[in-house]
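Removed from the display is one protein chain of the complex; every other protein chain stays in position.
Labels run A and B following the written order; every chain starts at residue 1.
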Amino acid sequence: MKPGIESSQENADRHVGLQTLITSGLLLVALVGLFTLSSQVTVFDFGDSGPDSRFFPRLVLSLLALMAGLRLWRHRHAVETALGSTRDWSRTLFAVVLIGVAIAAMNLVGFLASAAVVGILISWLLGERRLLLSVVLPLVVAALVTLSARQLLNLPLP
Amino acid sequence: MSYHQQGFDALLFHRITIALATALLLVTTTAWAEPFPSRPVTLVVPYGAGGTTDISARQLAKLVEPILGQPVVVENHPGGGGINAMRSVARADPDGYTLIATTSSPAFVTPALRDVGYDPIQDFLPLLNYSGPYHGVLINADSPYRTLDELLEAARNGTRLTYATAGALGGAHLSFTALSRETHADLQHVPFDGASSATAALLGHHVDIALVPAYCDLVNDGRLRLLAVLDDERDPDFPSIPTLAQSGHDIEFPSIVALMAPRETPADRIDTLRDAFTQAASSDAFAQVMKKLNQPVRLMSGEALEAVIEKNLTDYRELASELKK
Partner (left out) sequence: MLLDAFYALLDVWVVIAAVVGVIAGIVIGAIPGLGPTMAIALLIPVTFTMSPIPALILLLGVYQGAIFGGSISAILLNVPGTPSSAATALDGHAMARQGKAGEALRIALYASVFGNVFSCLVLMLLAQPLASLALDFGPAQMAALMLFALAIIVLFGGGSILDSALMTLVGITAGIVGLDPIEGLPRFTFGSFAAEDGLQLIPVLIGLFAMSEVLLQAFGGHRQSRPSAEVGSVSGHVGLLAMWRMRVTLLISSLIGTFVGILPGIGSTVPAFVSYGFARSRSRHKETFGQGEPEGVAAPEAANNAVTGGALVPMLSLGIPGDAVTAVILGAFMLQGLTPGPFLFQHHGVEVYAIFEALVLLSIPCVLFGLMMFKGAVHVIKLQPRHLFPAIAILAIFGAFSVNNSLFDVGVMLGAGVIGFLFRRCGFPLPPLLIGLILGPPLEESLRQALLTSGGSVDIFLNSPIALGLLGVTALCALGASLQRLRHRRQGN
């Protein structure tokens, strides 16, 4: 248990807590997986005996669905973590989307630029407003990483 | 160029002619005089750093540098059993600065079985073949079979024999699938994660046969028995052991380690590269390193290699279409 979690429990809503939401998500993933199993897994026939390549995914996905269902049932009255404020979520979402864009654009703008942008953005999100620490520091770190990867490790960074 | 309409200005015309001539001269001189290669050549290795393919390619790169007069940078691009690297090299600029050191699976086995995103014949030009570990048909030394025929005879008459390979849909797997169809022997494939796991499974008596390379020491130590080699020629370390074809079966799995370039690479550059790499691969220094690595040096020209790839690609495609049904 992380310390931050208990602190937000007093304003918890019983039925749409985070845990229920995530567990339902897992249940959904397992069911979707089971339904798309035959289209996503081709079976080559070598006349082998024993289970084919759909056997294990089917087993695991069914178990996952079962466990997720069980957890939903067992914890149906449990006090759960409240979702939290929209501001927090939108800030996190913003971070994820921006990192995603930076990664997608890495082949165009290069590793140095996109890593530096990610660093600057995160330090800004975490509340650092001094120019030296929020812009220069991530830039220096990104440059150092790029340089040592290219020169020492001989990696083809974009 | 619309200077005619702007009125005749001798000076302007003159200047333009000079400029054009200079530009033309510059272009032609760079095209003619730029020696190839004029910058480092990238040699892609489709496996992780530290394996035998990687180490031998690095040695070859080091030996070819003084001949080419430019550095050869080895870049590892592991993943997907080599097909990821092949796909990216197939799409690289065909300028002679990107080459790949590839092996049998991504060159003609996997592409014959499923869509991999490149065509080994249409997208690649083979430069030369420089190695290729012999794959053997191995059984435990305490096993009752002395020859391949005895083994197949037993498998035809009710004994179910299992064989381990380094992975599913590899050349070894397909050769034995073809063999069991041809001889109606009851051979069951058990794929492992790499040749060493397959060898271990044989040593521990968990399977009956293993189709793996790098068997030399274990055979000499008297732990394993070599019945045949899958390649198209005998292993020089074991000259008394026949190939599958010499044992009377029209099946082979030639193992290659070859250099290829994107298909559209200009012919003169291909010649330069081919000469340089052939010279390096036939050097004594390279032979010594390969001996240490327990890898054979097997030189084959680009044309011969292309024929091998084409033949096997067709054979395996045929086999695959039979298997898919």
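In this text, a contact is a pair of C-beta atoms (placed from the backbone, for glycine too) under 8 Å apart; a residue touches a chain by one contact, two chains touch by 3 or more.
Because the structure is predicted, anything quoted here is derived from the model rather than measured.
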Which of B:T42, B:Q188 or B:S247 contacts the chain that the document leaves out: B:Q188
In chain A, positions touching the absent partner: 1-2, 4-5, 7, 18-19, 22-23, 26, 29-30, 33, 36, 40-44, 46, 48-53, 55-57, 60-61, 63-64, 67-68, 70-71, 74, 81, 84, 88-89, 91-92, 95-96, 99-100, 103-104, 106-107, 111, 114-116, 118-120, 122-123, 125-128, 133, 137-138, 141-142, 145, 149, 153-158
For chain B, the residues touching the chain missing from this view: 48-52, 54-55, 58, 75-81, 83-84, 87, 114, 116-117, 160, 162, 167-169, 188-194, 196-197, 199-201, 203-207, 214, 217-218, 220-221, 223, 289, 292-294
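Keep this in mind: only the chains that are shown with their structure count from here on.
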Distance from chain B to chain A - Cα centre to Cα centre, in angstrom: 38
